[in-house]
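Removed from the display is one protein chain of the complex; every other protein chain stays in position.
== chain A ==
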Amino acid sequence: MLSCVTENMGLLCSRNRRYNDADAEENAQTAEIERRIELETKAEKHIQKLLLLGAGESGKSTIFKQIKLLFQTGFDEAELKSYLPVIHANVYQTIKLLHDGSKEFSQNEADFSKYVLSDENKLSDIGARLDYPYLTKELAQEIENLWKDPAIQETYARGSELQIPDCTDYFMENLQRLSDANYVPTKEDVLYARVRTTGVVEIQFSPVGENKKSGEVYRLFDVGGQRNERRKWIHLFEGVSAVIFCAAISEYDQTLFEDENRNRMMETKELFEWVLKQPCFEKTSFMLFLNKFDIFEKKILKVPLSVCEWFKDYQPVSTGKQEIEHAYEFVKKKFEESYFQNTAPDRVDRVFKIYRTTALDQKVVKKTFKLVDETLRRRNLFEAGLL
């Protein structure tokens, strides 16, 4: 210690004054870093790791955004504004998809006449470009006119064949607002905005409710869901408290973005089973979010559940609300069966819960997360031998 001091003194003497200040400052900083690292490692032990897993477009990032909104500072204006190009890109891409889709249908289908567009326009070209123009009132009007074209509407009715994003309806209804010169995206717009996640993103949060009872700290990881992204998941599998598996139950009649020969529900099933079998997850809790219930309840009345191979044996019983419940219960049962079939007997004591969610609905997500939090805390107490 002393030698260190003298050494420092020697250095002090040999250097000029400005340097001394910098040195002292650096030393103070190093001490500060060490103190912080110590604190962090202490805190680290209490942080619970949560993983959001699921196939592409199952709603993982929407849940992630909701958590940010609910338990963190939310989005500041800069962040809201950063979504503007995304939202505009969503609009242009969607209209291009619909435009190209109607063209394709009008060429290949027997009842082609209903897909023929009333007039040609340049909107499709914009969608293919990289540098989208700002969505002006005129462009928005043009897009709206095209959107209202019966051919486009007919095409949209078959949207499940075309990789049309879920946000289409929402953004098309709000075109006028989106094209305002002073437009700043709202929280809701941001939640609807479709961005394919690539890589891994994380946030840390503590779901402190009104009663401030929960002191649990969570670190939530969001990942990309497409096949190529899954190779990155494996890095995250160690020491996970709970996996939140998102399954978009409305996508039983859609195909994968990355492989249009593959049904999304079948992919989800296989993925779910693969995750269940991971050796790392022996003691990990599983929270299954049967997501996109809002779309599911609309679709189920139009498209029979049995179009998906997994649900082939489904028999509709009635109509309306009852039918929705019946179909949902059927899907839920299928996932339950799959869970127990793919969980080895020595793992049956891990927690498995199924939640019905609509990731866009803040209330639902908040409620669900409270339940998840409660379950995990109880689990911890149980493991500590207190329960």
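The criterion applied here is as follows: a contact is a pair of C-beta atoms (placed from the backbone, for glycine too) under 8 Å apart; a residue touches a chain by one contact, two chains touch by 3 or more; residues count from 1.
Simple rule for what comes next: contacts and distances are computed from a predicted model.
Per the UniProt record, the chain missing from the shown structure is "RGS domain-containing protein", taken from the list "Thioredoxin domain-containing protein", "Metaxin glutathione S-transferase domain-containing protein", "RGS domain-containing protein" or "EF-hand domain-containing protein".
Contact with the chain that does not appear here is found for just one residue of A:Leu69, A:Val116, A:Ile203 or A:Met266, A:Ile203. Across A:Phe257, A:Phe311, A:Phe330 or A:Phe352, the single residue that touches the chain missing here is A:Phe257.
Across the entire complex, the residue among A:Asn145, A:Thr186 or A:Gln226 in touch with the chain not shown is A:Gln226. Residues 26, 29, 32-33, 36-37, 40, 44, 82, 85-86, 89, 128, 130-131, 163, 195-203, 224, 226-229, 231-232, 235-236, 255-261 are the ones on chain A that touch the missing chain.
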